[in-house]
Structure formats: structure tokens, C-alpha cells
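Missing here: one protein chain of the complex. Every other protein chain is in place.
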Amino acid sequence: MTDSLLQETETLEVNLGPQHPSTHGVFRMNVKLDGETIVSLKPVMGYLHRNHEQIAENISYLGSMPYTDRLDYFNSMSNNFAYALAVEKLAKIEVPERAQYIRVIMAELTRLVNHVSVTGFLLNDLGAFFTPVLYAFREREKILDVFEETAGSRMMCNYFRFGGVKLDLPPGVLDRIRKIVKEFPKFLDEFEGLLTQNEILCMRCQKVGVLPFDLALSASITGPMARASGVNYDIRKVDNYSIYNRFKFKVPLGKTGDVYDRFMIRILEMRQSVYILEQALKEIPEGPVLNPKTAALAKAPRNFKPPAGESYGRVESPKGELGFYLVSDGTPQPWRYHVRAPSFVNLTVLEDLCLGHKVADAVVILGSIDIVLGEVDH
Amino acid sequence: MDSLFVNLKKGLLDFLSSFLPADFVMIASALVSIIAIAILGPFTMMYLTWFERKLISRIQNRIGPNRVGIFGLLQPLADGVKMLTKEDIVPDGADKVVHFLAPVVTVIPALLVFSVVPFGRNMAAVDLNVGFLFFIAVSATTTIAIFMGSWASRNKFSLLGGMRSVAQLVSYEVPMVLSAVPVILATGSLSTVSIVEAQSGWHGLKWFVFTPWGLVAFVIFYLCGVAECNRTPFDIPEGESEIVAGFHTEYSGMKFALWYMAEFMNVFTISGLTATLFLGGYQGPFLPSWVWFFTKTYALVFVMMWFRGTLPRLRVDQLMGLAWKFFLPFTLINLFVAGLWFFLPTRGLRVGVSLALLAVSFGFLVWVNKPFVPEKRMYEFAE
Amino acid sequence: MNTAEIKSLLEKKFPGLEIKIINDGLVLKPEDLPRVAKLLKESPESKLDYLSLITGVDYVEFLESVYHLYSVEKRVGPVVLKVRVPRTSPKIPSLVPLYRGAEFQEREAYDMMGIVYEGHPDLRRIFMWEGFEGFPLRKDYVPEDEDVLEWEDVEWLERHGVKVPEEYKAFAQQLKAAGKEARATRPKPGAEA
Partner (left out) sequence: MLGVLRGMGITFKNFVTSYLFPRRADSLDTAGMVTVQYPEERLLEKERFRNFPFLIYDKTPDDLRCVACDICAKECPPKCIYIVREFDKDGKPLKRPAVFDIDLTVCMNCGICEEACPFDAIFMDHEFEIGGAERQQSLVYHKDQLLKPATYFAKIRPTDHATIEEKRRKEAEKKAAAAKQSSQGAAQTPPPPPPAVPPKSPQPNA
């Protein structure tokens, strides 16, 4: 067919969001469509921007801890973890043994919470009517109950302190966690039976939103998304922060880097997390949970003045590399406080992934990137 | 028991004829049927919403509506009151007349098709000799209503939904009709009543679905029917996660309720027609005929809702691909198989040849549609 | 590979390069940044192929852009690059051609700190809306007081037919004339270097 025979068509400009069922919050995609095919996509964000960094620069170091909960409100424990690491690096605080184990247990439980709900939400974006989400939430609920019992709150945990954790685990919680961890693979089997072999899911996800290895690396993609593209980079392995070098676990790697790989990597990571949890629960020692030197800190956060300097603490949060960059000037408030939010950086490639696909795919790709607007718009 | 409703109507007409002239009794007879359908239609819709909510919530380990009335049975009424009292919002730039007409237009065909569905022995409102054709033709007009609504809303999401809907309905109409042709071939009639009567053997269990071609046609017809009703996994016109609510994004209050009503009545009638064509309609041993019909229909409705509780949605191009690249060729082959079935003399030969043909063609079609077949993946683990 | 080694590597490759180590970070001149980053990314000794973090820091006398580089292949890092630019013309060459991941983070630093990354394909505000004035994370940024009627608000109200009392109007005009005051009262770290 020659060009003269082709009819002139106009592109249709659609704003997906900020109020849209599946933009995972107040996120907007400015999409140009040719028929149903995406020819241009511009992400627009900032609707949930609350200048987290400036708030943190005006309050004490400990005062920012509850604010970090609100970044990625799905996994506040790993946000706490990253921030605590950064401050401990800055002030050179040691963390007692038991607290390290509790931290790892909590971080891995958070990973389960996040991955299980994200896979559920991804299915919602695909058009399943809430069933996978609710199965996922059934499991998530148990873990949130554990968080409530230990930290006092289900989602805004505010549990980590510089030099340990806030309180010791209450009696009986370890057994509860053991039971959850024992039951979890059963649930995963059921979940996988419902989803991974499903032809419709495979058709919708395979070869959609392919992120090649080179782009993933140069665009600073981290987390399950990078690993689905074959980038072997897991900060738990690379930095060996906390006590991750004591545990045996593997890092699943995808080859294609499409939506299906991202989905599967998350499921495989959950199995690895269960494995880490099993080891940690077996080895957890008795002892103090807060470094006695910094225990007084809780009583007077304003007196906590880390020496002048700077530090960058990062963890492998369920969404990728979550880092806190702190510059201290020796006063009780940080001079500069910056969050390296994984889902914000992972959004860089959204347009590259979506071009040439249909509108329906854009929603799925966004779901597979796994953003939380609290973190994107910090 | 079997002719409970028939006798009721007859008794009523007898009573009327005692003081009315014969012409009026004719009109009264028609009126009784119309009123029965006009009650049945919305009533079905109301309780299908309840049924769906309850069923899906059970699938999701929830309880579902249980506050209004026992088991939440009054929930549909409460919803109705809520819908009626809600503000009716019409977008500023909308074509107000068409915007108003669209939901009305969509309900009319949905109600009309009730007239040819045989609910029980002698219980079809009209026994048209082109009943099946009437059903297909009338239900296809829903497309126009959907397009009217989507166009008049002046909303991009609505427009996308409307376009998708037209494409989808046009595509699925073809395999749907073609898959029903073997049944008509076997019956020699387009009348829904005679189709049911043709399945009356074996104590009312000689359903067309028990033949190889019947089974294939049943599955394809049913899936196309699901697509016709815009239900999961073919609900792209209203694909909630993508285009908000598709063609009824800009509808609220009672107009929205009318869209829903049409959708649920379509669910019921499509299930009823599938039962009529392939599952022997009201035929069945022991129980009264209308009990059989409603049992079969609700079983099919159950499956539709079960789909909704389980499956994600297909994409537009995959949906079209499925219709044109798989369903259409397969129905044509099935038509050929059905022809062979009636041509071949012995029972063993019939079954063997048709099964072999269907299996071979199924395999061939899967092979041809290779890009759509999912691949199995293995994952590496790094230390 | 620690910072000193990187420094010696750079000095070997680019003789005459001005480079200092402050707080375990390499402080570069803005014009040197692209070639240094390119070398660090591509040279087999360092292979810093992953740019983790870009942010701006306001040290009142100057603005600093901080880059944390890691190597995925060799699993080393971080190597911290710092570029210091004057507040009046904060211009730094963009790293987007080298690292795609710099795109949003540079936009964020521009939005919050007002550091202009030259050569960035699409340098717009990312969190704040278009037309927002000022850079919120600079130390001299004075947030808008919600309780005060500013001149823009007065104009808006009058356009919509609301009568604004004269004393409010006068005050708004005063505010506008005064401009945004500089407010840097806290001590400045890192300035001694």
C-alpha cells in the first residue's frame, strides 16, 4: 500500500489520570494514541508532593523516622531500615545482634507484603476482578497483624531506631511469624496455580514492555525490575548490609525483561524471602535490641547531634534501591536529606516500555514497574 | 406442575373471556405475556446483581451483601432506590438527546429478545419460526446503543470504549451465528421451540451438546455470547482498569442503572439461548420443564460470573485475533464436521471421523496461531 | 576501588585535571564532569556503569551536585563525584547522554535546587507545577504564607468580582515590593573546604 492510499489520521490525546482506576494513586500519563496504539507518553507527577526533604531538614533526625513510613507506605519497615542505616553510618552507631535479626525479619516480611500485593494489583490492572488481590491481601493481613503486634501500627510502623529497634518482640510473636512463614509457600503454590500458567495472563504479559539489559543498566533501574532484565544486582548481596551475608539465598534473574518476567521474579523472590526468614528465625539470639549508648536518644531526640559529614545508606527495598543521602553539619537537624526513591527512578523508562503498545498494555506496564506515589512524589 | 404458568395464564384468559369479547381476549393474552416479561426482565437483572456480588465475594472469601434483609436479599431494592435518587449528571458538551436515548435504546432489544426464549413447555411468548434469527438480529442492535452512548458522552474514554465495543460485537457476531448453524442443520428450523423439541429424545437428555460438533459449537457459542454481553474476559468496552468505565463513564443515576439492566438481561438471555440451543432448553427428566430451563440457564450464568471472578481481560488485538483467527475457522470446520455427521451411516464412523477431524483442526489452528500461544520460561538463579 | 585510586586513575588519564577529595568525594569542575564520567563508565579498571543517585545540596556559598556511581559488574562503589557551581549561574553539563537514569533525578534537582543541567533533553519542573517560582530546597527559600493575601491573590479575587479591603491590598503590595527575603541563618558545613 502506498502512502497516498493511507488516510490521514489524527492522534488522540488522552490523560490517563490523575484520577484513574489504575494509575496507583494520583499519577498522570499524558498519552497520545493512534487508534489504540501509544505514540507518545509523558508521565506527569507531583500531585502527592509534600516536600518530605524540607520537612526532614527542619526536624530532628529521629523525627523524620515516622515520615519515612509515609514514603512507600506499603513497606514502611524497609524505609525505616534504609534511614536507620544512613544515620548509623553517619554517627557510627553499632547495632546489637538481636536487633539485626529483628530488622532482617521485618524487612523480609515487608518484601512478602509488597510483592504479594503488587502481583495482585498487577492482575487487577489486567482486568481480573479483585480475586488475586484479595487472596494476596488475606496473606498480607496476617503479616500486618504481626507488625501491629510488634510496632504498634499496621502500616506506619516507625519501628526502627538508630542503633536497634524500638521495642523487643512481644512474647509469642516469633511463633506467629514461624507459622506464617511455614504456611506461606502453600499460599504461593495456590497463587501460582491461579496465575502463572494462565494463558490469558501469559498472552497479556509476555513480550509486553520489554526492557533490554543495556537500557535497564544505563537507566539506573533497580530491584525486581532490573533483575527481570538480567541485571544481577541485589544490594543485599552487593553491600552485605546488616547481616545479610549470614543467610543463604539466591537471586532470581529473568532473560526477556518483559512484564511476565517481572511478575515471575517477584514470585520467585518471595520464595527466597521465605527461605531467608526460615534461617533468621532459626538463628535469632537473645539479647538487647537497642544499643545502650543510643537508648537515651529516644528520650531526647533533639540532643542527637551526629558529627559533621555525609553518608549514603541504601537497602534493597522491595521496589529497588532505596537510599538516604544525609549531610550533617553537627546540629540536631540534617543539613541535607535526600531520598533516592526506587519507583521514582524506575519510572524513567516508562515511555520507552510503552511505545508501540496498546493503552491496555500501558496500564499493565505501569503496574509491573510497581510504583507507589508516596515514594515517587516524596 | 409442568404447565403451572401455562395453566395460570389459561385460567386467567378463561376468566376474562367469560365477560370480554374474543378480540379483547387476544389482546389480553398478549398483554399477559408482555407483563410477565416486563416483570421478569428487571427482576432477573436485580437479582443477578445480587447473585453476582454474592458469588464473587464467596470466591474471594468474603461475605458479600448481608446487611439489607436476610442474606442481603433486599440489597437490589436498596440499590434501585439509591440509583433513582441520585443526581443525573449530563456532561456539558454532551449531545443531550442522544445521551438520554442511548440507555433507553439499549434496554429495548434486551427486553425484546425475551419474547422468543422458551422458558418452559409452551412458555415461549411468541413461537416465531425465525426465532433464532430474530434473537441475533435484535440483540445486535445493542451495538448501536452503546455507540450512541459513547459518542454522545463526549469523553475520550467513552469514545474508546464505544469503538472497542463496535469492533468486538461485529467480530463476535460472525462465529456466534456460524457456530449455531449446525444446530439449525440438525433441526431444520429456526424456531427456538422446535430446536428444543428436536432434543427431546432419551427422556429429554438427547441434547446437542453430547455430540462432538455440538460440544465444540456449544463452547464457541457460549464464549461468543460472553463477548456479546461484554463480560470478563471479553469486557474490553468497559475495561475498568484501562478506560475507566468505557462507554458508560459519563452516566449516572437511573441511566447508569439502565445500562446495567441491559447488560444483566443480556447475560440471562444469552445463557437462556445457549441452554435452548445446546442443552435441550426445557427438556429433562422428572422435573417440570421450566425448572429445567432455569436450572440450566442459571448454571450458565454462574459460569459467566465464575469467569469474572477468575480471569483477567484480553487485549483488543488478542480479542479480535481470537475471533477471526481461531473461532471463525474452527466453526467453519465444525460446520463441515456436522455435515459429515449427518452424512456418514454408522455410529462408530461418525464419532471417529468427527473427533479426528476436530482434533486435527484444533491442533492445526493452535499451530497457526503460534504467536498467541504462551511460552514456558525457566529462570536462572544467581548466588 | 576507593576514592584515592580513582583520583590517581583520573590524574593519569587527564593530566592537569583539577580534583580534590572532600568528605570521601571527588570534587570536579563542571566542565570536566562529562569526560570524567565517560571515562569512569567505560574504562575497564573502574567500570562504573550504574548511576545510583543525583542530588543537589545547597551550601549557601555554592550549590553542589552529587553523583553516586557504582559498578554492577565489579560490584564496587560508591564513587562520589561532586560538582560545585556558583549560586548565580548554576550550570552543569547533563549526564543523560551517558546515563539514562539521570533524566528524572536531574529534573528533580533542577526543580528543587535550581541547578541547570545543560544538554538535558527535557528539563522541566517535575514535582512543582509549571509557573512555580523559586526553588523549595534552597536554604533561602521562603515558603508562601497561606494566611497572607499576596498580590496574585488580590488580583485573582478582583478578577472574580470580590472586593478586597484597602488595607489588605496595601499590605499585599508591600509584600510584593519587598520580594522574598534571604534567610540563611544556620551555619554552613563543608564551606571551609
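Points worth noting:
Labels for the chains are A, B and C, by order of writing; each one numbers its residues from 1.
The working rule: contacts are C-beta pairs under 8 Å (C-beta built on N, C-alpha and C of every residue); 3 or more make two chains touch, one makes a residue touch a chain.
These numbers come from a predicted model, not from an experiment.
Within the full complex, the chain left out of the display contacts the shown chains A, B.
In the complete complex, the hidden chain is touched by one of A:Phe187, A:Tyr244 or A:Tyr325, namely A:Phe187.
Touch with the chain omitted from the figure is made, among A:Ser60, A:Gln206 or A:Ser328, by A:Ser60. Interface note: of A:Val39, A:Leu167, A:Ile243 or A:Leu281, the residue touching the hidden chain in the full complex is A:Leu167.
Among the residues A:Leu16, A:Ala82, A:Leu122 or A:Ile200, only A:Ile200 touches the chain that is left out of the figure.
Taking the complete complex into account, residues 55, 58-63, 306-307, 309-311, 374 of chain B touch the chain not shown.
Although one chain is not displayed, its contacts with chain A can still be listed: residues 55, 59-60, 62-67, 69-70, 131, 134-135, 138-139, 141-142, 145, 148-153, 156, 158, 166-167, 170, 176, 179-180, 183, 186-187, 190, 193-202, 298-302.
Keep this in mind: only the chains that are shown with their structure count from here on.
Chain contact topology: the protein chains form an open path, each linked only to its neighbours in the line. The chain with its CA mean position farthest from that of chain B is C. Here the chain at the heart of the shown protein, by mean C-alpha position, is A.
Chain centres here are Cα averages; for chain A and chain C they lie 26 Å apart. Measuring from the averaged C-alpha position of chain B to that of chain C gives a distance of 61 Å. For chain A, the set of residues touching two or more other chains reads 232.
In chain B, no position touches at least two other chains. Interface of chain C with chain A (complex): residues 23, 25, 49-53, 55, 57-58, 66, 68, 70, 72, 75, 78, 80, 98-105, 108, 112, 125-129, 136-137, 186-190. The part of chain A that touches chain B in the complex is made up of residues 12-14, 20-22, 33, 36, 123-131, 134-135, 138, 194, 198-204, 206, 232, 234, 237, 250-256, 260-261, 264-265, 268, 358-361, 363. Contacts from chain A toward chain C in the complex involve residues 45-46, 49, 51, 53-54, 57, 215, 217-221, 231-233, 238, 308-310, 312, 314, 321, 323, 325, 327-331, 335-336, 338, 340, 344-345, 347-349, 377.
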